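All protein chains but one are shown in place.
Here is subunit A:
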Amino acid sequence: MFYDLNLPVSATPGSAQAAQEQLETRKRVELLNHLGYQAVAYNHEVTGKIGNNHINPITKLNLPGINLKQYSRLTLVVDDVSQNYGLNTGNPTISSYDIIAVQPTNEKLFQAACGTFEVDIISLDMSARLPFYLKHSTVGLAIERGIYFELCYSAAIRDASARRNLISNAQSLIRVTRGKNIILSSQAMRAMELRGPYDIVNFGTLLGLNQATAKDCLSSHCRAVAMHAETRRNTTRAVISVAPVSSLTETETWKLGNKRKIQVSKDTAQKKKSKESSSS
């Protein structure tokens, strides 16, 4: 199963460009589905601190009969060390998104993001020269905490100088992470900037990943990000989550165990009896 965890959306609903953007989004999602992706995350990017009255602008498409998981994702571009960005699960504006990413712009914040921020993805602008060196000691902290680094390929498809920067930055990222904890995503503004999953796997091998790892960067690593986000949001200390019985699907009813089933059947039997007695 292939994921594309970065499909940017920007316009707020109700604005003049909203209809145009909606059409562009549908085009991109249609093509993603055609290319064989089965999950997509719509990405909303915010620069600086997020306000308390911020509303999640992402609307998931209603796609009957199509096997496509949809996530909403927030990317916070952080640039001020002294600012408190409120990146914790208690913050309701933050937790209205499924996946949280940060894009640090200096080394101090990169360290903070790797070491302390409660996020799922660290995204770096790979299409320009990185303003700092990536160090194994810093990156190792993030890997230990199960945070993933993101490489976006669509800038490289758009122009040649971005391609050079991406290749060079990707090399250094792959060197310091030793190929671990990397995800590949598109960040495609237009449908024609998307590429098929296996084409991206091949591009990953050109960057210096081996073929199996490159495939994991689009599939199992992305799944790990989604699961990391899930445990961050909906669990108590990443151990227990509570869901109503009604949310179980037909194939999951075994989770209720025998006792519950017997209980249910007894209940219905009693109801039937009482109905019969009342009708007679």
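Quick notes on this one:
To be clear about the criterion, a contact is a pair of C-beta atoms (placed from the backbone, for glycine too) under 8 Å apart; a residue touches a chain by one contact, two chains touch by 3 or more; residues count from 1.
Everything that follows uses one rule, which is that contacts and distances are computed from a predicted model.
Of the candidates "small monomeric GTPase", "Zinc finger HIT domain-containing protein 1", "tRNA-specific adenosine deaminase 2-like" or "Ribonuclease P/MRP protein subunit POP5", the chain left out of this view carries the UniProt protein name "Ribonuclease P/MRP protein subunit POP5". If you put the hidden chain back, the residue from A:18, A:35 or A:141 that touches it is A:35. In the complete complex, the hidden chain is touched by one of A:1, A:46 or A:157, namely A:157. Touching the missing chain, out of A:38, A:202 or A:234, is residue A:202.
In the full complex, subunit A touches the hidden chain at residues 23, 26-27, 29-31, 33-35, 61, 63-66, 156-157, 160, 163, 191-192, 194-196, 198-200, 202-203, 205-206.
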